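Comments concern the structure below.
Only a single protein chain was left out; the remaining protein chains are all shown in position.
A, B and C label the chains in the order they appear, each numbered from 1.
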Amino acid sequence: MLKKLIVFLLIATLGYTLAVTLSSIPIGKNRIGSIENPETVAAYYLDKSPNDLKVANTITAVVVNFRGFDTLGEVSVLFLAATGLASILYRKEEEEEEENIRHISHRLNLPSSSLVQTGAKILFPLIIVLGIYVFIHGHLTPGGGFQGGAIIATGFLLMLVSYKGFETNHKVMVWLESLAGLGFVGVGVFGLVKYGSFLQNTGWTGNLNDLISGGLIPLIYIFVGIKVATELTNILDILLNIKPRKK
Amino acid sequence: MMDFQTLFEQNIEIITIAVYGTAIALIVIGLYAVLMKKHLVKIVIGLSIMDAGIHLLFVAVGYISGGTAPIFSPGSENAATTMVDPVPQALVLTAIVIGFAVTALALSLVIRLYKHHHTANIDQLNSLKW
Amino acid sequence: MVITPVHYIVAPLIAAFAIPLLTKIHKDAARIVPGIVLFYNVVISFFLMNHIAEHGMISETLAGWEAPWGINLVVTPFTGFLATMVSILGFIIWLYGYRFKRTLKGGEVKFYEILQMMMIAGSIGIIITGDIFNMFVFIEIVGISAFSLTAFYRSRDGAEAGFKYLLIGGFASAFLLLGILIIYTQTGTLNMAQIAERMPEVPQQMKIIALVFFLVALGIEAEMFPLNGWAPDAYSQAPSPTSATFAAVVSVAGVYALIRVVFTMFDVEGVNNYLMVMGFVTMLIAEIAAISQKNLKRMLAYSSIGQVGLILISFGIGSNLAVFGALFLMLNHSVIKSLLFMAGSYFIYNTDDKRITALNGIHKKLPIVSFFFALGSLAIIGFPPFSGFWSKFYILISAANEKYIFLIIGILLVTIIELTYYLRVVGRIYFAKEEEGEPASHRPSINALVAMSSLALFIIVIGVYPDLIMPHIQNAADALLDKTNYIQQILSVKN
Partner (left out) sequence: MAILIFLIVMAIILIAAAIYSIMQKDLLFAVLGTGVVSLVLSIFFYMLQAPDVAITEAAIGIALTTIIFIITIRNTTRDENKYNDDHINKFKTKKDA
């Protein structure tokens, strides 16, 4: 009872504080200020993204270039989560043999009707192509590496749940995962070696709204896309292959 | 699309209440679930609802009435003055992915705990003091 | 290519991404590569410390955008000092854990080494970054690694401690995001120096609310009362090198983040007193809790929280001498507590029992480890010939200068409490009647001995010649307190 009261008070305080705070941060107010003489980072980004970087999607410019270091950190968070997940759900070989169920698949499956399987087979390449399209056009249209990667992971998810025998190729996954991560860092190191600043973009940026524009930004987003797709697929793969406990 | 913007401009008070209210409600509901619910999966659900509220808050403070998405599509190359703030959106992208990572890890711990305890109720997981 | 602060992060990341491939080439790659990387971080640290001693602080721009626009990495004497300390301890902990994990099989070693390395790299990232959202990302890197490592043994209690830690960490990141949100709407920037510059214009109410969000979030990371419930469980359930890392590296990064936000970003009156009071309560409660612990690692964990409380008190006093004492204590705490965890884990490893009562007369089985444990105990209580004495001494002097009598009484009282429970353990090790049992089966390996002796050597040498390290700490304290210089140096490029 006391706990309930404390929790209620805590929640009420938080809600009230947020309401009071937000009432003096009106929605829709322009806080960016003048674009020509930027005082805020947002104005600066809106100015530099189309003019210097030639990246149409400002969010991509922010995510990949201005705050690219955050994105590197974020990709490593995902990588660490996949590693941690694997470590937490890891089973020693002895344990597996003990339960003697090593070769039996216990994966979560949809009721395998041929309709589902055919549908999955048709949808899978489409989803993969959509995902690749999204991260290749990340600097032009909404979307990018994270979104494309997540879409590709959904495609793999579809295959994993509808086909009992479908396995991701672990060797390929490990290579792709590592190489995409190393590619991202490599592009950064290239900037460090050539221009003296980690992740610095090349001087050549092309024209606004061209597919090949923005210097290294599309390349980085492709690496991010592959990395995110492999990490998410990995997470799903590990989770889907958990063996249920013995009843 | 234009319809959106004029309407948003005219009714900004209602929108403020609707969006901020929703965001605060989500945060509060999520917090309630984390603190009061007994089932581990419910707690993780609460955490992700709380995160969702914060993400909505970020996008909401970046909104500028009458603004367009910060994308310079062909034909609007000089539209920077009418664009919404891109920075909170970029931050939210990062936060969503990190939130997913935390959720996945939390759920794997729930599975691990269930394997040991055969229950996911925190009242029964009392080997350490909560 | 010159060495720049970004190497601190890039080298571990390259290694982390490459380890899954390298293990296919050589099965011990996962053990060795992190050591090379952590050693490289030590090299970077010395190089950078030399550089800033000659040329002043470094503010490295990333992606080619100058300070307020892009993310920057800052190495001042203060952050450089902490980064050096963390990287050296990170390397020593790796050295200690190198053969400790021999029992693990292929996959597990890979996971363990990657997570452990990234936890240290992320802590360095928290320390050197100059951007508040980037700090959030690094806190998440440290957090995710720490949650996974806490549950690494996949035992029942480990998973529970990990879940608890994750839940509280989830709160911390939610509150941190709310704080960042408020600050961003008020100042329009995420760079900490620029936020500090614009802080006077922010309305008082906003300032305080944002500060409360930051204090809650970072208080969790820094183990401040009452947000430290996760700490004893996480410390006691994690693998021992990880417990040492929590005490020596992660808590340092947490305290740093708290101090950076409170001292540099905000200019709220009275927050010093708050830090002092919370530190005092943290210290008192943790030390009292430590007495009643039956589990050795939990006792050490509570003692760590108590030390963090003392560090916060000392920062709260706020004078130059007090900050000096606090930084000295941070250094001592990291070194001594890692030594205690390292030695303690060999006791647990050998007796296969986490309880203190299992330590009766163990010095006959493990003489060297027992000696190190006793040394660490005496040092952390603050006996004169050891380094722990000096930090406590300076903190007491600074409290006396500012006439905080109750603090002096409190610190002395806590010292007596520490004396009680540490000497109880040491007494058991040396004087209690030995239980029947076979000789120690797991003698410390040579690399563990090297790691522990280097820490012990440090404790004794600094205890006898504190002048060796004091100028560096003094520089660090000056750099922390000189906020105007920090802001000007970082933003100078703009004007």
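Points worth noting:
FYI, a contact is a pair of C-beta atoms (placed from the backbone, for glycine too) under 8 Å apart; a residue touches a chain by one contact, two chains touch by 3 or more.
Computed from a prediction, not measured in an experiment: that's the story for all the values here.
Against the chain not shown here, chain A presents residues 57, 59-60, 108, 134, 142-144, 146-147, 150-151, 153-154, 157, 232, 235-236, 239-240, 242, 244-245. Chain B meets the missing chain through residues 3-4, 7, 11, 14-15, 18-19, 21-22, 25-26, 29-30, 32-33, 37-42, 44-46, 48-49, 52, 55-56, 59-60, 62-63, 67-71, 84, 89, 92-93, 96-97, 100, 103-104, 107, 110-111, 114, 116-121, 124-127.
In this text, only the chains that are shown with their structure count from here on.
Distance from each chain's C-alpha mean to the overall C-alpha mean is smallest for C. Centre-to-centre spacing of chain A and chain C amounts to 30 Å, using the average Cα coordinate of each chain.
Mean C-alpha positions place chain A and chain B at a centre distance of 16 Å.
Contacts with at least two other chains are made by residues 18, 25, 31-32, 41-42, 45, 67, 70, 74, 77, 80-81, 84-85, 88 of chain A.
Residues of chain C found to touch two or more other chains are 133, 137, 140, 144, 147-148, 151, 154, 159, 162, 178, 185, 190. For chain A in complex with chain C, the residues that touch the partner chain are 17-18, 20-21, 24-25, 31-33, 39-42, 44-45, 48, 65-70, 72-74, 76-77, 79-81, 83-88, 90, 92-93, 174-175, 177-178, 181-182, 185, 188-189, 191-193, 195, 197-201. Partner chain C is touched in their complex by these residues of chain B: 27, 34, 40, 43, 47, 50-51, 54, 57-58, 61, 87-88, 91, 94-95, 98, 101-102, 105-106, 109-110, 112-113, 116-117, 125, 127-128, 130. The part of chain C that touches chain A in the complex is made up of residues 1, 4, 6, 9-10, 13-14, 16-18, 20-21, 24, 60-65, 68-71, 105, 107-108, 111-112, 114-115, 118, 125, 133-134, 137-138, 140-141, 144-145, 147-149, 151-152, 154, 159, 162, 178, 182, 185, 188-191, 203, 205-206, 209, 212.
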